[in-house]
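Each remark here refers to the structure printed beneath this line.
Here the complex is missing one protein chain, while the rest keep their positions.
After this line comes chain A, so read on.
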Amino acid sequence: MADMIRRPDPMQSSPRSSPRDRGSRSPAYPRQDSSGTLKTTISLAPGKTPAVIHTGSFYLVKDIPDEAEITGSTNLLNYYNLEHSYNRFLNKKVKEELSAFLPHLPGNIDSPGIQDNSSLRSLIEKTPITGKELTQLSGSALSGFRLHPGPLPEQYQLMNQMTQKKKRHKKKIKDSEKGSTLQLSQTDSATGEPETKKTKRPKKEDDQKDSKKKRKKDKKKKKKHSPEPTAANGTDVTT
């Protein structure tokens, strides 16, 4: 089997002996010098001191290419005046949801497009028919859009699903104590709205109670001689 395999001449196949593959570039291979510069080869044989053989030229003597205006070492953000964009996108927190980018768009747009077959990729992969003129529908064509009265099943009522806006919620947090905002936001993300309401209610209730107490006192002073003061007080508390 070994005889069946063609083996080329080792002298020819050796990369060292091949002038096209390696020798043309190696200074070890003798060649004609077109540059007219120094022809030297440094021999670094093991066990011997390095010797210089004047047969080829130095690689380093080659002309250095002109330095480009822009290289990878230049600050490209500065060069293209993109610092503003950098600060805009990286220093400020960009909201993850698509609805934050298109706040006025109706419907729930934050869900993946594959779910309801509304992905933009599908537009590229399955290009719709274009180039045909769009004409107004005739009366008979419109009869095809005659609908039965009544509501649609819930799964088809996509237009009613609006994205939840959290702006109001955040404003409420700002009103409360500055020191507790971080804690509040953490609890919000974990539990939702009820937590924040709990924290705010006591303050409002206290204020209301104080004002009511003042009113009570004023009314008591006024109605000292009235026949049924308790009943009047009772109605005040409830209102």
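Everything below uses one rule, namely that a contact is a pair of C-beta atoms (placed from the backbone, for glycine too) under 8 Å apart; a residue touches a chain by one contact, two chains touch by 3 or more; residues count from 1.
The criterion applied here is as follows: contacts and distances are computed from a predicted model.
Asks: Name the absent chain by its UniProt protein name; which of "Probable ATP-dependent RNA helicase DHX34", "Zinc finger, HIT-type", "Mediator of RNA polymerase II transcription subunit 10" or "Trafficking protein particle complex subunit" is it?
Replies: The record for the missing subunit names the protein "Mediator of RNA polymerase II transcription subunit 10".
Asks: In the complete assembly, which of A:G47, A:P65 or A:P151 touches the absent chain?
Replies: A:P151
Asks: Spell out the interface residues on chain A facing the chain that's missing from view.
Replies: Chain A touches the chain not shown through residues 37-38, 40, 42, 50, 52, 58, 60-61, 71-73, 75-77, 82, 85-86, 89-90, 94-98, 100-101, 104-107, 109-114, 119-121, 124, 134-137, 142, 145-152, 156-160.
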